[in-house]
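Here the complex is missing one protein chain, while the rest keep their positions.
Labels A, B and C are assigned to the chains in the order they are written; within every chain, residues are numbered from 1.
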Amino acid sequence: MKRLFAVALGILTAIGGFVDIGDIVANTETGARFGMSLAWVVVVGVVGICLFAEMAGRVATVSKRATFDLVRERLGARVALVNLVASLFITFLTLAAEIGGVALAIELATSVNYLLWVPIVAFCVWLVIWRVKFDLMENVFGLLGLALVVTAVALWRLDPDWGGLLHGATHPAVPQGEGHPSWWYFAIALLGAAMTPYEVFFFSSGAVEEGWSRADLVTNRLNVYIGFPLGGLLSLSLMAGATLFLEPRGIQPGHLSQVALPTALTLGKLGLAVLLVGFFAATFGAALETGLSCGYTIAQYFGFQWGKFVRPADAPRFHLVALVSIVLGAGLVLTTLDPITVTEYSIVLSAAALPLTYFPILVVANDPDYMGDKVNSRFSNALGSVYLLLLLVVAVATIPLMVLTKAGS
Amino acid sequence: MAGRVLEAGLQLLDRQLVDRDGRLAGKVDDLELELPEGGGPPVVTAILAGPGALARRIGGRLGAGLEALASRLREGDDGRPARVSFAVVKRIGSAVELSVPRAELETNRLEAWTRDHLIAHLPGAGDAPE
Amino acid sequence: MRRSWMALFLLLLGACTGPVRSTSVYESKAGATAETVASAVETARLAVQAAQDGDAYGRYLTQLLADAEKDADAAQGTFEGIQPPDRRADQLRDQLDELLGQATDTLTELRTLARRGRFAELAEPAAPLAGLAEELHAFAEAHA
Partner (left out) sequence: MRLSDLLGAEILDEAGRSAGRVHDVRLVQDGPVVGGFGAALRLDGLLVGRRAVGARLGYDRGKMKGPLPVKLLAGWLFHDGRYVEWGRIRTIESDRILISGTVEDLPRPGPSS
């Protein structure tokens, strides 16, 4: 029975933990502007993160080595350093966006300016990283994140023209009046939101934190193959809500308040309250993950002790990096740079930087020295190669598209 | 284990150092080779770890900057990079396992400094997370 | 993504370039501004509707109206920073200014009422929003 509970818990936290400020912003803005015509990208992104997270989790479980440890080993100190700087910058940007996201969620509930909440949020994020046990932290925010299911409930309650939505999703076409470059730019943003590098840093480091063994490989796969797709459904329900409510009225959702409109108008006060809990949990949970990931990446590159499974005094530099990252992240938000804008950049740059960590993991997952008999199957190698090509194309296309579309405007 | 063949770059360099208690103690940033007195090919005598050793492999301006920083941090004695004698290496697998606790290693100075001067002052630094 | 970047882009352009090269560029800026303000007006309409249906918390509605007002003011400020290059652009400017003024005044009034918790009184001042939204969408369509 205990095993069943562990599996269920794993899946639920995977669902709750899947959506973060990047998914919330990307899916709502895409729905408001392009309807469901980019829904297929969410599917591609979910399949991609399932493949990538399962591989990284398996590599970490079998070889007991987390992602960035292996990135340096396989690419050498110099190339891995470039990789570290890029991945760290993007993870830091995402951390700032998540801290801003938490503050915005509280602003919605209190109508007190979000900037006032930022220092408090940053302190709480640090405190949880400093004191709370790893799996307790994951379970609480993962389960609370499930509150975002309310967006799907709102959709079900609305009982919209499902055929119309499905048609939009299955016949992707650039709506008239919109340029192809912007359409593809939003596609990259959606992919970056679904396949953020920090999720893999966190997922693989988590496998070591929780001391997974080969027996846990099955649980790992279940968490990923069931949890992430259901998490992806939450993203799609955000997109559908925007398609039904915002797109027809030409509302451009630049604020979290507008993102909450579809659910508030359909389910009223109770729905809105649950949604705000969901926003808070999703962004706070992601702030923890990105704060930790800043620590993980640097510690795993230089080789000093990391992880919450040891006393803070035994991993001093790891905790120092996490603390400094959170302080700087809060500082970036306090410069009044719009957190939504920071989010938009963090997800697009995430998409562009994916090959940097995806490629080494794909290679290590094929090395019998590390994986023994748990090397990639023929299928995961075939799919893995397709995604490698896709991610390389995305990486090359991102910056030109960013310039061409003036970051999507 | 006699006669085992190892490729230094692929199977030793940049690998994680793990001490006797399973704590992480740095990376194999470089290897020190010396010619034995009796002549013959050079032999690996020690692992070099820490910013001082890493700097040489990064090269360029960044490497030089890292090296300058490292010598000030005095990881190893008299500005040398921190050194782990091969005598304390227990096993070379996906990580390099050592037979001594990391506190005894030169590579641990920066870690101990950070702990004593910064982290230890924060409440709860010493206890395991509840 | 579009609103925040369009506002910033227009701000930069308005602040430093002043006169815009050609009418068509000015026209597309006017169209984009109308679209942004239309978005704010539509957001306010939904907020007022939610208030009437007792759908949402006062604090949330206040925030929603404050965000809408902020977007409209920013877009208006940016647009007014751009010098119309010729006679025809002047006409466009006057036509749009008229709409922008009405929109921002209405949004400010609604946000002030909400801030004071007087949600029951939103309907009457919100009346012109529907017509304004119509005209702004039409203007944006015509000068895309």
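Operating definition for what follows: contacts are C-beta pairs under 8 Å (C-beta built on N, C-alpha and C of every residue); 3 or more make two chains touch, one makes a residue touch a chain.
The structure displayed is predicted, hence computed values, not measured ones.
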Chains in view that touch the one left out, judged over the entire complex = A, B
Residue among B:G22, B:P36, B:G65 or B:P101 that touches the chain left out of view | B:P36
For the chain that's not shown, point to the residue among A:G57, A:P181, A:P316 or A:G384 touching it.
-> A:G384
Interface with the undisplayed chain - residues on subunit B = 1-10, 12-14, 30-36, 40-45, 48, 53, 56-57, 85-90, 99
Could you list which residues of subunit A touch the chain missing from the display?
-> 73-76, 362-363, 366-369, 375-376, 378, 381-382, 384-385, 388-389
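Rule of thumb we're sticking to: only the chains that are shown with their structure count from here on.
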Averaging C-alpha coordinates per chain, one finds the centres of subunit A and subunit C separated by a number of Å equal to 33
Mind checking the centre-to-centre distance between subunit A and subunit B? Centres are C-alpha means, answer in whole Å.
-> 34
Would you mind listing the residues of subunit A that make contact with two or more other chains?
-> none
Touching two or more other chains, which residues of subunit B qualify?
-> none
In their complex, what parts of subunit A are in touch with subunit C?
-> 25, 29, 33, 107-111, 177, 186, 189, 245, 249-252, 254-255, 257-258, 260-261, 264-265, 268-269, 272-273, 338, 340-341, 344, 406-409
In the complex, go through subunit C and note every residue touching subunit A.
-> 1-6, 8-9, 35-36, 38-39, 42-43, 45-46, 49-50, 53-60, 62-64, 66-67, 71, 133, 137, 140, 144
What residues on subunit B touch subunit A, complex-wise?
-> 9, 11, 13-17, 23-27, 29, 49, 54, 57-59, 62, 94-95, 110-111, 114-115, 118-120, 122, 124-130
